[in-house]
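Left out: one protein chain. Kept in place: all the others.
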Amino acid sequence: MYSEKVMDHFSNPRNVGEIDAPSGVGEVGNPVCGDIMKIFLKIEDNRIVDAKFKTFGCGAAIASSSMATELIRGKTLEEAWEVSNKAVAEALEGLPPVKMHCSVLAEEAIHKAINDYRVQQGLEPWEEKNHHTHGHEEESCGV
Amino acid sequence: MYSEKVMDHFSNPRNVGEIDAPSGVGEVGNPVCGDIMKIFLKIEDNRIVDAKFKTFGCGAAIASSSMATELIRGKTLEEAWEVSNKAVAEALEGLPPVKMHCSVLAEEAIHKAINDYRVQQGLEPWEEKNHHTHGHEEESCGV
Amino acid sequence: MCGAEAGMGIAIPASGQDMMDKPARWEVMQEKRTIYMDNAATTPVHPEVLEAMLPYFTERYGNPSSVYSLARESRKAVEEAREKVAKAIGATPGEIFFTSGGTESDNWAIKGCAWASGKKGGHIITSSIEHHAVLHTCQYLEKNGFSVTYLPVDEYGLVNPADVEAAVTDRTVLISVMYANNEIGTMEPVREIGAVARDHGIPFHTDAVQAVGHVPVDVNQENIDLLSLSGHKFNGPKGVGALYIRKGTRIGTYEHGGGQEKRRRAGTENVPAIVGLGKAVESATAEIPEVSARVSRMRDRLIRGLLSTIPHSRLNGHPEKRLPGNANVSFEFVEGESMLLLLDSIGVSASTGSACTSGSLEPSHVLLAIGLPHEKAHGSLRFTLSGDTTGGDVDYVLLHLPGIVDRLRQMSPLYKPDEKEVKCNVQ
Partner (left out) sequence: MCGAEAGMGIAIPASGQDMMDKPARWEVMQEKRTIYMDNAATTPVHPEVLEAMLPYFTERYGNPSSVYSLARESRKAVEEAREKVAKAIGATPGEIFFTSGGTESDNWAIKGCAWASGKKGGHIITSSIEHHAVLHTCQYLEKNGFSVTYLPVDEYGLVNPADVEAAVTDRTVLISVMYANNEIGTMEPVREIGAVARDHGIPFHTDAVQAVGHVPVDVNQENIDLLSLSGHKFNGPKGVGALYIRKGTRIGTYEHGGGQEKRRRAGTENVPAIVGLGKAVESATAEIPEVSARVSRMRDRLIRGLLSTIPHSRLNGHPEKRLPGNANVSFEFVEGESMLLLLDSIGVSASTGSACTSGSLEPSHVLLAIGLPHEKAHGSLRFTLSGDTTGGDVDYVLLHLPGIVDRLRQMSPLYKPDEKEVKCNVQ
């Protein structure tokens, strides 16, 4: 069901944990739906110098969190903002259709964390683009 | 599906053929239904001294004809009249339920042949008892 | 060939009259062989098919719906089989849904389309020679507010596509005509019927249970929207089949429950059987060119031999548009079951009408539909050959059947030995 890459990032997740005094935090998901993703960022000079996560969820959710934090580490905020759910899924060599929403969660968590930082800095939060895959997630967990 | 006795009487039917100048003949059944049975009797001193048959039909029909002619040979007409379809079926060590009508045909053919003789002799034909299994036959071939 | 030639060429055993005078056990009268000529009823599972299935009973028994490795092996095996089935009929894997056999596929296709149509009082067009899995399903729907047209067939069992066209109404929700008939082997003009259906935007289902694995089938070239197939008709296992559903076809769920088969057919997947179905359909399809030519030749020799040596016999079904393995012949004045039993006693398995109707006393609806009178319908035999049939098997039947028919005719009150055959039954 899962690609080897997913299994690798699930079995040996990178960047698990919290960051003390993070620059920004983004939490998305809902325990009722079976997944919560929390991403912690440490930002210096508009660049993500550290990213960590804590996730409650399925294998794909954990792997997506791991991959997403890997992808954004070292990136500028503008670059990190552009890391899409598709990019996460592709870096994982694909996700099963019913699990695509996990990559969406990862993208959303990054955005939330970045905006958390921006708001703390007194900046305007950036605006979310609309995900066409987003509807899917809501369909899947209609609780 | 068939007992060994049925298979024996089907594979090696007794009394196949016709009787020249028979004392009585009984033909029952309908080619449309897939079976016709014709029984020929030679009667001397109120006793069946020879019985033969010709049958178009399934294995059970042929076996029933064979057994029926065996059962009535040597019997008085009164005794032969009492040979019921059940007696034929039992002598064959049973017939499958859907084939019980074959033994009914045999009983009817005997009765018809006996009455054919009686009428030729200027006697009243004997009256048929009602068969409870008879309805079944009509159900099976409702053409 | 004419009945006048009866008795020529092939030796016929001693006449029935003789036998009747000195009864002898028929069985011991000849060296007994085992000849299976009822491949339309079912076929043995071929050894390589069974071999492919075996691991899935004992070692790879995982439920494909689960997430662990054992289960993923099963899932993979199921999906590989799906690809093989798809390839065999020119479909895509996503259009193949596994079922418990031809009967379920037919039930699902017909009820599923009828119910999904949403039209109250919907209309279905089918033929009068369908398998009972189609006919009885249609009759059931008739009792539930649908109307059904049962198209007639010609003397060869062919449905006329123009009749299909003429039967279409604005309430028609499904056209279902079989690919090839299981009793008389006639192959229907499926492509033309499919074209009519397409013209009217009506889904077209074909029961191809007797065709798949025996003749080339292509759902796209032949305008087929739904197709039923069954594993045990081409040396695969019993109890497994598939329904092809063209993408976009509206059809309701028939078996409700778990989310298997993309939520369209519930029930734990029968993994070993599905693997066997895949393997069998792959082998059978690959062998069609060679096997169908060889089997057709044997079939033709059997038909010609029987018609030429047995008077008062006729071929049922179309002389050319017929399944490679099917020979269906009627013998007047005798009844089918008694021929079957005598054939069985010399080791030959065949059938009269179809396996499903034998045991009942009604003559085959197919033989009646092609115009056979009841009494002739009762006296018909179906021999269905396969790639495992040998020329020697055909010889054996040709050697012995004339004697069997004669023996029974001698017992038959309908048969007058001197009767001349009036009609000439040429193949």
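Order of writing sets the chain letters: A, B and C. Residues in each chain are counted from 1.
Simple rule for what comes next: contacts are C-beta pairs under 8 Å (C-beta built on N, C-alpha and C of every residue); 3 or more make two chains touch, one makes a residue touch a chain.
Here the structure is a predicted model, which means the values were calculated and not measured.
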Visible chains in contact with the missing one
A, B, C
For the chain left off this view, which of C:70, C:116 or C:215 is in contact with it?
C:70
In the whole complex, not just what's shown, which of C:93, C:189 or C:239 touches the removed chain?
C:239
Touching the absent chain in the whole complex: find that residue among C:77, C:91, C:133 or C:243.
C:133
Where the missing chain touches chain B, by residue
1
Contact with the hidden chain only, please: which chain A residues?
1-2, 7, 10-14, 16-17, 27, 31-38, 54-59, 61-62, 98, 101, 140-141, 143
Across the whole complex, list the residues on chain C that are touched by the chain not included here.
36, 38, 41-45, 47, 50, 54, 57-59, 61-63, 65-71, 100-104, 106-107, 131-134, 136-137, 139-140, 230, 232, 237-240, 253, 255-260, 266-273, 337, 340-341, 343-344, 348-351, 355-360
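In this text, only the chains that are shown with their structure count from here on.
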What is the chain whose Cα centre is as far as it gets from that of chain C?
A
Centre to centre, by mean C-alpha position, how many angstrom separate chain A and chain C?
57
Can you compute the centre-to-centre distance for chain A and chain B, using the mean CA position of each chain? Integer Å is fine.
89
Sites on chain C at which at least two other chains make contact:
none
Show the residues in chain A shared as contacts by 2 or more other chains, in ascending order.
none
